[in-house]
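On to chain A.
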Amino acid sequence: MPHHHRPISSSHPMCGALVLLLICAVANPAHAHTEAGVAGGLSSGFLHPMLGLDHLVAMVAVGLWGAQLGKPAIWLLPITFPMVMAAGGVMGLAGLPLPAIETGIALSALILGLMVLFSLRPPLEIAALLVGCFAVFHGHAHGTELPAAANPLAYGVGFVISTGLLHLVGIVLGTLTRWPAGTRAIRGLGGMIAALGVYFSAASLGWM
Partner candidate 1 sequence: MKRWLLLFCLLTPQWAHAHLVSTRFGEYYAGLLHPVITLSHLIPWLALALVAGLQNTASARTALPLFPLAVLAGAALGSTLPAQQWIAVINLISFLVLGGLVLAARPLPPRFFIALVMATGLSHGYANGMPELFGQGLVLYLAGVTCAAYLLVSILTAASHQLITQRSWGIIAVRAGGSWIAAIGFLYLAFTLFVTGAAGS
Partner candidate 2 sequence: MKPIPLVCLFLLALTCTKALAHETPIALLTISERQTGLFNVEWTYSSSTNQFPPTVVFPAHCEFDYPRLQCGEKNLYGTLALQQLGERYSAAVVQIDRIDQQPQTYTLTGANPDIALNPNGNLPITRIMASYLPLGFEHIMLGVDHLLFVLGLMWLVGNRWMLFKTITAFTVAHSMTLGAVTLGWLGVPEKPVNAAIALSIAIVAVEVLKFKRGEPCVSARMPWAIAFGFGLLHGFGFAGALTGIGLPEANLPAALLFFNVGVELGQLSFVLIVLALLWSHRSLQSHFPRWMETTAIYAVGSIGCFWFLTRLDMLLSPI
């Protein structure tokens, strides 16, 4: 097989090894194979971010905060989040351990909730870093679950769609900030998310 990898090989030895590994990994590519377990993989992937309340509130908080921050954060967020999340997912798949994942996700819910509550506007880099940390933890949790799915690709598609939809919910709710009453309501929502974050943090540390 190695003589077939010309189209994607590179002079770098590491790259060559990677390609070789990949070719071995895509073992026996039966022509026109039919994917199995697509429906199961899609639904379990779609439901995963919805069922974990800590994931859910943190993701809505990302959307809310993005809407509060306005341009350019509001459109940078849905574009960069998936890539950072994928990086976390790759770490999870590679088996690289990440310390205190549950606490990390809970803390991100707390911090993002607080940001929304106080409508804080740190520089864009700091905001991106905070959201990025959350994205890594979030992705890592999904990455470790992916291999167990009936169809990993369908699982990936499912959770991508549901994550995107949760962001959208946050952003759409965030448009309420155009009105004074809406602004207060959003900040209240941030407070609730922060409170849930406190609860999840305590629970993950075994204090409750």
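With respect to how the candidates were assembled, all candidates are chains of the complex that A comes from, given by their letters.
Keep this in mind: a residue touches a chain if its C-beta (ideal position, glycine included) is under 8 Å from a C-beta of that chain, and two chains touch if they have at least 3 such contacts; residues count from 1.
Bear in mind that the values here come from a model prediction, so they are computed numbers and not experimental data.
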From 1 or 2, the one in contact with chain A within this complex:
1
Would you tell me which residues of chain A are touching candidate 1 in their complex?
1, 4-5, 7-8, 18-19, 21-35, 38, 75, 78-83, 85-87, 89-90, 93-95, 142-143, 146-147, 151-154, 156-157, 160, 164
